[in-house]
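The following block contains the structure, expressed as structure tokens.
Yeah, one chain of the complex is gone here, protein chain that is, but the others are all in their spots.
Going by the order they are written in, the chains are A and B; count residues from 1 in each one.
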Amino acid sequence: MYPFEQYHSKALCQALVDQIHLMADRPLRFMEVCGGHTMAVRKYGIPSLLPDSIMLLSGPGCPVCVTSSLFIDQAIHLAAYDRMTICTFGDLLRVQGTNGSLEKAKTEGKDIRVVLSGLDALEIARQQPEKKIVLLGIGFETTAPTTAATILTARKEKISNFFVLSAHKLMPPAMEAIISEGIPINGYICPGHVTTITGIAMYKKIVENFGIGCVVSGFEPLDLLQTILMLVRQVKANQPKVEIQYSRAVKPEGNPKAMAIIEEVFETVDEWWRGLGILKASGLKPRDSFQDFDASEVFSLPVYEISEPEACICGDILKGLKKPQDCMLYGKNCTPDNPVGACMVSSEGSCQTHYNYAGIN
Amino acid sequence: MLSHGSGGSMMHNLIKDLFFNYFNNPLLNLANDSAIFPSFKGLTAFTTDSFVVDPIFFPGGDIGKLAVCGTINDLVAVGAQPYCLSAGFIIEEGFPLNDLETIVSSMATEAAKAGIFIVTGDTKVVEKGKCDKLFINTSGIGVLPGDKTRQPNPESIGAGDQIIITGCIGDHGMAVMAARNHLEGTINIQSDCAPLNLLLHGITENPGGIKCMRDPTRGGVASSLCELVKDKEFGITIHEDRIPVKPAVKGFCDMLGFDPLYVANEGKMLIFANKEKSEDIVARLKSHPLGREACCIGEVNRENHGKVVMKTAIGGTRVVGMLSGDQLPRIC
Partner (left out) sequence: MCLSIPAKIISIEGENALVSISGMRMNASLSLLSNAKPGDFVLIHSGFSIEIIDREEAEKTLEIVRHIRPIK
């Protein structure tokens, strides 16, 4: 029996909606920084239930969207090596590099496989010792410990044909970059599963330095509505603070074991984000002691200066400054079939989510 | 193992024997270059489809079963009674003969179940790499009973019509997905692949009132509805809480980040029906084993021209859009 059905209860959700309508007496802009939230908000039709005065903005929380074309080019470059298998999560398959996507490289005969877990990639390495297996590590603090734990297992079992090309990123630098640019928001809907790992300490700075409330939210409709209500209350009381709505899965201290594993395997590096540019200490790369598993150390890879596609306003969309419909490419030159910018590539990206789930109004 | 080229002629005979043995019927057994049969009174339906599913074996079926049911269901969707099929095979050299026999046998079983003959066929064995294991094309001929005015016709859809689905959605796509990820042992999902003439036979006459049918295969229920409503003077509303999805299918979809509304079905039909007749149709569908979970999931209305709108379970609304390409498992 699935014990969380009540989080979809129409009656309970409606009670929250009524309360939000009653409380919301001024224009408010809340940003969800997690692509999973963006998707859930659209899927459940939450914007259609909110008063017009509340606007939800989609932030930079889709790791695929913020990944550079350089990373894709490097992965495709690796795929051309002899006896090489590239393992990727499905999310990355259609992201465009300079010359096409991994999906295109796959149709051209490169051995590119979609896996559901880093452990699946490790299993391929175990079974095919004559091949080299590279796992494309993407995602934020939620996924990074799974990659780190996979590397630790590979080391323990002395598996020497398993490598990781890491594009793992950290959430707080991006959240700070957005508010320090002065983008007007009244509250953050904070990423539930990232916070499951990190805990809430990182949000204190945002509340103290910028006076913006942070509520850590779950992903069911009741979670999101309750989070919005909590943020509205904070604004009305003029008391921005860190609150956990998703208390069944998020402890204030996070998951210390997972954090320790990230710390053991990875070090932070400066990383380029689409739309945000280079952010200090925002990326994760295997430490020197794990360089035998670091594809960027073991293989020679192309490197070049990264630039944004012309006319694409993904950057402004990721920052919440503009909406997908504001882009002259949206729905014309840039569609899910033929994405120009990263926000259209991922099914979680603001543009594709908007394209697929757009409200009626 | 099948081989290609001059040494393959013996193999070719082997395959031929296999087909005659399993598909065994008077029209095929004449072994003419074409099957010959009398023409029908009234209207004839003719359709074709190619099958390239990977993997070729999946829980609840295989590429052969799919090739027979898929084409039968295309005939059923226009209100035709399937009569006969052709089957063309493109086989990669090295393909195991016993796998081929399994597939041919399951085609024969499905055809017999559906009461139709496979009357003509062709086989090509191609070099390794020129195709992926096995591709099958089937074409089908069906008979449309009665006069033209009683056939389903999308042009007759209008506001007030009810939208019926004949059972739980997403079974086939998720069964294939399970097989593709080697999870078929752990996940209890079977493809719904089935010949729907068994379920829908006679239903256009009794109780009648069917305006249009679509089999929501690739792209699922959402894509079928979106295609149908595009550029039309009406809109469609569907109700999330009425759409039947098996718990295992929903769970697997949640895990991969899929929306079952876009997952393929191979044994379900979407039916647009007169409001007055819809309850009778659902009752009749429910009385058949292939239609136990049949229900009405939405209706046609005058709002939101050209759009499919979902009433979500919590009371919200959103547009159901077209999806480009297949859904990919995601972690994010």
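Following the convention adopted for this analysis, contacts are C-beta pairs under 8 Å (C-beta built on N, C-alpha and C of every residue); 3 or more make two chains touch, one makes a residue touch a chain.
Since the model is a prediction, treat every value here as computed from it, not as a measurement.
Interface note: of B:247, B:306 or B:325, the residue touching the hidden chain in the full complex is B:247. Considering B:187, B:203 or B:294, the position touching the chain not shown turns out to be B:187 (whole complex). The hidden chain makes contact, of the residues A:30, A:44, A:89 or A:203, with A:89. Although one chain is not drawn, the whole complex shows that of A:118, A:187 or A:283 it is A:118 that touches it. On the side of chain B, the interface with the absent chain consists of residues 183, 186-189, 247-248, 250-252, 254-255, 257, 330-332, using the contact rule stated above. Within chain A, the residues in touch with the undisplayed chain are 2-4, 6-7, 12, 15-16, 18-19, 22, 34-36, 61-63, 89, 116-120, 139-140, 142-143, 145-146, 149, 152-153, 191-194, 196-197, 222-223, 226, 245, 247-251, 255, 257-258, 261, 348.
Rule of thumb we're sticking to: only the chains that are shown with their structure count from here on.
Taking each chain's centre as the average of its CA atoms, chain A and chain B sit 36 Å apart. On the chain A side of its complex with chain B, the touching residues are 2, 8-10, 13-14, 17, 35-36, 42-49, 62-64, 89-91, 93-94, 114, 116, 138-139, 143, 221, 335-337, 346-348, 355-360. Chain contact summary for the complex, chain B toward chain A: residues 181, 247, 255-257, 259, 304, 307, 309-319, 321, 323-325, 327-332.
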